[in-house]
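Complex shown without one protein chain; remaining protein chains in place.
Labels A, B and C are assigned to the chains in the order they are written; within every chain, residues are numbered from 1.
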Amino acid sequence: MDITDLQNRLRDFAAARDWDPYLTPKNLAMALVVESAELVEIFQWKTAEESQQLSPEDHQHLGEEIADVLMYLLQIADRAGVDVPMAVERKIAMNARKYPAPTA
Amino acid sequence: MDITDLQNRLRDFAAARDWDPYLTPKNLAMALVVESAELVEIFQWKTAEESQQLSPEDHQHLGEEIADVLMYLLQIADRAGVDVPMAVERKIAMNARKYPAPTA
Amino acid sequence: MDITDLQNRLRDFAAARDWDPYLTPKNLAMALVVESAELVEIFQWKTAEESQQLSPEDHQHLGEEIADVLMYLLQIADRAGVDVPMAVERKIAMNARKYPAPTA
Partner (left out) sequence: MDITDLQNRLRDFAAARDWDPYLTPKNLAMALVVESAELVEIFQWKTAEESQQLSPEDHQHLGEEIADVLMYLLQIADRAGVDVPMAVERKIAMNARKYPAPTA
């Protein structure tokens, strides 16, 4: 899965439906948190253990929500000009400094 | 950026810090929505126009939140056994059926 | 609307349905953010102006989501032993110090 390729496909999909005026970073951020909460909803009444053993229906549903979150996230990055792989590398480096691994 | 490779790096990062007991799908879903809301916070008082012209500080901040959301999302998929590229292709196909493009 | 009275009614409603084991503060917090995001969903593709002129259907839907958010919030406070009116007064005082009103 190539991120830039996927971003281009999402851009074409939106353009063909005249959705561009709606897809501001502000609105996309709202859609992102809505989809993230739909993913949370799958787990809200489950115990920690149950959350690790999903039924086929929940597993299928989870896949759909993961896809929704990812697609909104990549559209935000695309429209705001954020390079996703670079942002990830920078954040991993920040986390490694913030939480140094214990030495043996 | 290869998704499986990134998932393996995040798995190693967590294991080296003994974080595995915390990283249930339930807890990771909570972390995902928390990070998604931090991304929302960047835009909450901005107009649609302002959300399209971020300051360098906001742009940098947005990159960090995008990385955080993506890393929690990929960890959920990894620990719940969801194939991300397959889930995305399936969801794009569903969306294409649900929202057919107008013909010329 | 008396808060303590409403909290008691919600407590009785849950007890009559054997829901208590599910209503931990952790799970209720998840339900709270899910309902808050359903409220966000009403506004996600609307302009600022449109968000101020809701259709009767959206207005009715908004009322339902406001009720859901409030009921989960009061259940969290009840089960975690937080006195809501006292917490509100304390937070208003904090906000007044943090954001002093400009003098004429």
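Methods note: a residue touches a chain if its C-beta (ideal position, glycine included) is under 8 Å from a C-beta of that chain, and two chains touch if they have at least 3 such contacts.
What you see is a predicted model, and the numbers here were worked out from it, not measured in a lab.
Interface with the hidden chain, as seen from chain B, comprises residues 22, 27, 30-31, 33-34, 36-38, 40-41, 43-45. Along chain C, the points of touch with the absent chain fall at residues 1, 3, 6, 9, 13, 16-18, 24-27, 29-30, 32-33, 36-37, 39-40, 42-43, 46-48, 51-52, 54, 59, 62-64, 66-71, 73, 76-77, 79-88, 90-92, 94-96, 99, 101-102. Interface residues of chain A with the unshown chain, by the touch rule above, are 29-30, 33, 37, 47-48.
Here is the rule we use: only the chains that are shown with their structure count from here on.
The distance from the centre of chain A to the centre of chain C, each centre being the mean of the chain's C-alpha atoms, comes to 26 Å. Chain geometry summary: the mean Cα position of chain B and that of chain C are 26 Å apart.
Shown for chain B are the residues that touch two or more other chains, namely 29-30, 33, 37, 47-48.
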